[in-house]
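Below are the structure tokens for one structure; questions will follow.
With one protein chain held back, the other chains of the complex are shown just where they sit.
== chain A ==
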Amino acid sequence: MGDADMSDVIIKDNFESAPPASAWRDFWRVFFRNKVATIALGVVLVIVLVAIFAPFITPQDPYDLRSLVLRDARRPPGFVGANGMHYLLGTDSQGRDLLSAIIYGLRISLEMGLIAGAVAFTIGAIVGCFAAYAGGRFETFIMRLVDVQLSFPAILLAFVVAALLGQGKGQLILALVFAQYAYFVRTAHGAASAERQKDYVQAALSIPMSGWFVITRHILPNSLPPLIVVATVQVAAAISLEATLSFLGVGLPPTEPSLGMLISNGFQYLLSGRYWISIYPGVALIILIMAINLVGDQVRDQLNPRLRK
């Protein structure tokens, strides 16, 4: 089950309909009242900016082999290399500046998590809303399929798909989407079926409005709040899954070193006391995951009327 349970809790919760546009400022005013969540949001934003501008801020291009000095391999944090290079977090087994490698790794991890999350979100929202709209056998079939899929742990599904497809960015995204889309379908379906019962949707359907129009204009926008909450949780889960898969050697190829792969590469040196090669990428990974989860928690609390005082 694993992360299923966190989503279960979210899915079962009742959400209010999407707040009107004027509520946007109120939302952030309440959000910023929570100091922890505000700091977490700041951390996420900084990491995203650092990842975007990685080539301009890293001390070294970690994948330009010419800039690597093999003699400086596996040096501890703070080491100053022969060419005057200051390795703030030490170097890995190929003499790569670890700080630069981590920033590039964050970039790849974020990219994977966001793309996989966006694809799963889109598929889930469309399929879930359409199932709720269409009803009947189609709805039963889709929801039963989703139930069966959710009974398998996400990590196992992702692992199987990644193992079957082999290493690669596209394959990994497919594996992550396959492991996660069902959460979005269930959430979208839950919210959309509640929406479909409401009078205004019934009214819209009773006049000759196209079904597609009703879905995209009325059902989907009002199903967004719970989907957004699931999305934050699932992006964090995708990043964690990606790291796990890469660590196990079924994720990204060595040419796309995500954080998981950096940790995996350093694992063999951990036993000989060269802790930094694994530990610092791991710390970066955990800060990223925790920050996203903390933001997600706050968003969930705010969008969930039952918890609102």
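Simple rule for what comes next: contacts are C-beta pairs under 8 Å (C-beta built on N, C-alpha and C of every residue); 3 or more make two chains touch, one makes a residue touch a chain; residues count from 1.
The working rule: contacts and distances are computed from a predicted model.
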{"item": "Protein that the absent chain corresponds to, by UniProt name, given \"Protein-arginine kinase\", \"Thiol reductant ABC exporter subunit CydD\", \"Protein translocase subunit SecD\" or \"ABC transporter permease\"", "value": "\"ABC transporter permease\""}
{"item": "From A:Leu252, A:Ile289 or A:Leu303, residue that would touch the chain that is not displayed", "value": "A:Ile289"}
{"item": "Full-complex contact with the absent chain, from A:Gln180, A:Ser193, A:Ser240 or A:Gln298", "value": "A:Ser240"}
{"item": "Residue touching the undisplayed chain, where the options are A:Ala23, A:Ala134 or A:Leu156", "value": "A:Leu156"}
{"item": "In chain A, positions touching the absent partner", "value": "1-3, 5-6, 144, 148, 151-153, 155-156, 159-161, 163-166, 236, 240, 243-244, 247-250, 263, 267, 270-271, 273, 275, 278-279, 282, 285-286, 289-290, 293"}
